[in-house]
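Have a look at the structure below before the remarks.
Removed from the display is one protein chain of the complex; every other protein chain stays in position.
For subunit A:
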Amino acid sequence: MNITQAIRDILGSNEAFAGKADQLSEDDSLFDMGLDSFGSVQLMLALEERFSVEFPDALLNRKSFATIRAIRDAVSTLVRQEAA
């Protein structure tokens, strides 16, 4: 399963990224592009559902959701922990 593509798909359903999610670079700041707290909550919920993981409180900060790369790192760590 391609985590990066899943993140882009989910981002694409957010108003601020509609139609732009596929052009984002891995290091573009999502907050600079208008991701707000509710947008990041929606993103988290969708990722939790999609990958059957739970984000612990320690990861519920802006850094974890700042870029596609940061999100992918967080999700892959959680997926690995889940598998272990």
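We take it that a contact is a pair of C-beta atoms (placed from the backbone, for glycine too) under 8 Å apart; a residue touches a chain by one contact, two chains touch by 3 or more; residues count from 1.
Here, contacts and distances are computed from a predicted model.
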Omitted chain, identified by the protein name its UniProt record gives, among "4Fe-4S dicluster domain-containing protein", "Sarcosine oxidase subunit delta family protein", "Acyl-CoA dehydrogenase family protein" or "C-type cytochrome": "Acyl-CoA dehydrogenase family protein"
Chain not shown: contacting residue from A:Leu11, A:Leu24 or A:Met44: A:Met44
Absent chain, residues of subunit A that touch it: 15-16, 29, 31-39, 41, 44-45, 48, 54-57, 60-63
